[in-house]
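With one protein chain removed, the remaining protein chains of the complex are shown where they sit.
The block that comes next holds chain A.
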Amino acid sequence: MTSVLQAQALGKKYGKRWALRDCTVDIPAGHVVGLVGPNGAGKTTLLKLASGQLEPTAGDISVLGGRPGGTPAQLARVGFVAQDTPVYAGLTVADHLRLGARLNPRWDDGMARERIAQLDLVPTHRAGKLSGGERAQLALTLGLAKRPELLILDEPVASLDPLARRDFLRGLMEATVEHEFSVVLSSHLVSDLERVCDFLIVLVDSRVQVAGETDKLLATHHRLTGPRRDPDRLPADQHVVFQRHTDRQSTFVVRTDAPIHDPAWTVTQLSLEDLVLAYMDKHAAENRRVALEVQR
């Protein structure tokens, strides 16, 4: 499995504050990867580092085997749609396409025009007059028509209404099917990711809590509910992700490859959202870190 993005102990400091610290992550190629985590987890910083917008303060990062943003060739291979999908308010839609054509050697003009026509965007309209959804689509068109090997999108749909959000993600999906490229997409809304992503990474406090193909994650995580029990008394192959106890009852979210036969438990399937929330729980995250280090 080749990687589109590899980071080793990656860190970025703004003044005295670390926006991302000691982040180690390996994102495989050929997936639509959802990067999810609470606000301030370092998602935007990680993606800006990956697109070469920022220089790391510490550690290493390589994207498609190269240093991000180092050369025009590297820039051409990685597309980046930034948060809030910025476009030039004073330039028209057609100007934006021309900008893309002038500044990118692999620009796919036919694709760009076709997309603009499909979206019913008027080429002579100024981008500043577009709705949020249209603006996001224009920014996506610029990212797609550049024909990158990796397209990075930072919270592209965060400010869109549900309809525009659906259209945007559908456009993205269609493009990934038509032209093979990898996608890394960040969001704090799991429901968005569920629709498009086949690989999920949960980032909390710069740390990767879990990473894996969505199907596999859903198949190996279970919620156990039953009489109160100490986590130490669970089978060794069941890794506790999350636990909550009342006087009589215990609820665990565990990860295990083996089936669960213990009749004391009521086993329920997790939705992707539940799974992500379980990993985002701060206290649980602290415990897990200790556990992971012991395992090593």
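We take it that contacts are C-beta pairs under 8 Å (C-beta built on N, C-alpha and C of every residue); 3 or more make two chains touch, one makes a residue touch a chain; residues count from 1.
We adopt the following convention: contacts and distances are computed from a predicted model.
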| item | value |
| --- | --- |
| Among "Xanthine dehydrogenase large subunit", "Electron transfer flavoprotein subunit beta", "Transporter" or "ATP synthase subunit a", the UniProt name of the subunit that does not appear here | "Transporter" |
| Touching the absent chain when the full complex is considered, from A:86, A:162 or A:235 | A:86 |
| Sole residue of A:29, A:58 or A:99 that reaches the chain not shown, by the stated touch rule | A:99 |
| Residue touching the undisplayed chain, where the options are A:142, A:240 or A:254 | A:142 |
| For chain A, the residues touching the chain missing from this view | 48, 51-55, 69, 71-73, 75-76, 78-80, 82-84, 86-91, 95, 98-100, 102-106, 139, 142, 146 |
